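Can you keep this structure in mind? I'll have questions shortly.
Every protein chain of the complex appears in place save one, which is left out.
Order of writing sets the chain letters: A and B. Residues in each chain are counted from 1.
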Amino acid sequence: MSRQYETVIGLEVHVELATKTKIFCGCSTEFGGAPNTHTCPVCTGMPGSLPVLNKQVVEYAAAVGLATNCTITQNCKFDRKNYFYPDNPQNYQISQLYYPICRNGHVDIEVDGRKKSIGIHEIHMEEDAGKLIHDPVTGNSLVDFNRSGVPLIEIVSEPDMRSADEVIAYLEKLRMLIQYLGASDCKLQEGSMRADVNLSVREMGAEEFGTRTEMKNLNSFSAIARAIEGETERQIDLLEEGKAVVQETRRWDDEKEYSYPMRSKEDAQDYRYFPEPDLPPIIISDEWLEEIRRRQPEFRDEKQARYKEEYGLPEYDIDIITSDKTLTDLFERCIALGAAPKEVSNWLMGDTMRLLKEQEMEAADLHFSPEHLVKMIAMIESGAINRKVARKVFEAIFKDDVEPEAYVEENGLKTVSDEGALRKVIEEIVENNPKSVEDYKAGKKKAMGFFVGQTMRAMKGKADPAMVNQILREILD
Amino acid sequence: MANVISDETMEYVGILAKLELSSEEKERAKEDMAKMLDYIDTLNELDTSGVEPMSHVFPVHNVFREDVVTNGDEREEILANAPEAKEGAFVVPKTFD
Partner (left out) sequence: MDLMKDTAVTLSEKIRAGEITVMDAAMAAMDAIREKESAYHCYVTVLDREAVLKRAQEVQKLIEEGKLNGPLAGVPAAIKDNMCTRGVRTTCSSRILEDFVPPYTAEAVENLEKAGVVIIGKTNMDEFAMGSTTETSYFGATKNPWNEAHVPGGSSGGSAAAVAAEECIFALGSDTGGSIRQPASYCGIVGMKPTYGTVSRYGLIAYGSSLDQIGPMAKDVRDCAVILDAITSHDRKDSTSVKREGGDFISALINDVKGMKIGIPKDYFGEGIDEDVREAVLKAAKVLEAQGAVVEEFDLGLVKYAIPAYYVIACAEASSNLARFDGVKYGYRTPEYEGLHNMYKKTRSEGFGEEVKRRIMLGSFVLSSGYYDAYYLKALRTKTLIKQEFDKAFAKYDVILGPAAPTTAPKLGDSLSDPIKMYLGDIYTISVNLAGLPGITVPCGTDMNGLPVGLQLIGDCFKEKNIIRAAYTYEQNRGFAMNAPAAAKEGGENR
């Protein structure tokens, strides 16, 4: 390749908002119901039904706008986007084109120590579509409207990104902000956060943008990275061959690592937007906006500073704990319950992270109660369990949110603090291992470790290590 | 007639509106649409520069619902009118490649 190219990327990120009900009707947004059990005349497009806007959607959208430095459109409206598809029950989607709720924002990212600001063109509110399921028996498709009408915001960035790393950093930043707001759990795998990538290439130093394509169906950070790489290559190859890039929507196939055009003759991509006559405008007064602003939570940067100042945690700990809203919440609730910050931090960073990885879970999936972790920490401190046993208890808390005292009791994990019984066991071990006694007397410190290990094994790990050490010394010295 | 509607336009509008007219219907529709557009073009006699387009006739605004679940499982009624249903879902021709 003789010429140098630059990739230009803009993102359209869809985020499902964490409301209890759909955007225009009182149906539940809960995941996983049997097909069409969370539907009503409104979200299935029955004739004569009418939408009524969920206020919480406006508040979440405005809050995300404030967190991303946007100007809030204080007189905003909904529009209809018209296209036929079976997952779209009215064959139009209620969205925003002319007066989106947020405009002109930015978020700051950092890649390899370089800081950069990514512009946000707009954020608009809209409704999600239903789900199409392939029926392998008949070859038909089945339509489930449970997701139809779930509220979404679409965050449209400026074409400010130049690499997959920047894209991932931008997405992580967005995810963090939105999670902190509690506006969404932002899970890519489950589709509560979805990104469409608009990508073009141009010769390094060129002023004009190249022709862009839009890629859909990207459901993990790694798929996004691969798609950017694949599509960049495809476009450069075209240009090198003297061919033109066609402006089109393409579907990324992550297994084949290639994108395919999605358009057919029957999709004119002419959405005939017009103002939604069934929904009056939304006027966000200065007072309302101020109220939303006041309710904004402490974001990551502020939290990091405070954790350092208030709890004196190392930066490494702070970085990990604040990387996810669920983790931070857990941490803060444990502190509020009186646990020592560093102790809590250790459990979150060590065993929690390890178990998440083993179970292939995201931090957002954590579901144990802080009360149980705090109680377990207290049990360590009181000597009721030792650290080794604690790790076992923690695993049970992590998995099933068990009550630690009851769990320890039921499984007989309580530290044996009956000195007489322990002494008897140790005396026996010392008697049976004269060689090691000699080693110890000869000054080999290792021998001590051997005796402790043997004792713990015999006690099935339940002995108080301090007491074991003390008795051993008494006997051996 | 100032407006002439081409076959291509009719086909394009047919794709947008998901309508397929018989050739007889199409000829009539072309003529009617041209006439209607001529008629609509009389609006150009009006100077509307600087006039705000009015989508809602009254200054009603901020009509909201609270975020409270009010609907239960209405699946049976929702599916009762379906031309074809299976396993609690609406059946449509294949949508996957």
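Quick note on the criterion: contacts are C-beta pairs under 8 Å (C-beta built on N, C-alpha and C of every residue); 3 or more make two chains touch, one makes a residue touch a chain.
Values in this document were obtained by computation on a predicted structure and should not be read as measured data.
Trainee: Which of A:G10, A:P35, A:P89 or A:G149 touches the chain that is not shown?
Mentor: Among A:G10, A:P35, A:P89 or A:G149, only A:P89 touches the chain that is not shown.
Trainee: When the complex is taken as a whole, what residues of chain B touch the one chain not shown?
Mentor: 9-10, 12-14, 16-21, 25, 28-29, 32-33, 35-36, 39-46, 48, 51-58, 60, 63, 65, 74, 77-78, 80-84, 90, 92-95
Trainee: In the full complex, which residues of chain A touch the absent chain?
Mentor: Its contact residues with the unshown chain are 41, 44-53, 80, 82, 84, 86, 89-92, 143, 266, 270, 272-274, 277-280.
Here, only the chains that are shown with their structure count from here on.
Trainee: Mind checking the centre-to-centre distance between chain A and chain B? Centres are C-alpha means, answer in whole Å.
Mentor: Distance between chain centres: 39 Å.
Trainee: Report the residues of chain A in contact with chain B in the complex, numbered from low to high.
Mentor: 19-21, 25-28, 33-41, 44, 46, 52-56, 58, 77, 82, 84-86, 132-135, 138-145, 265-266, 268, 270, 272, 275, 277, 279-283
Trainee: Within their complex, state which residues of chain B touch chain A.
Mentor: Residues 12, 15-16, 18, 55-56, 60-71, 73-75, 78-79, 86-96 of chain B touch chain A in their complex.
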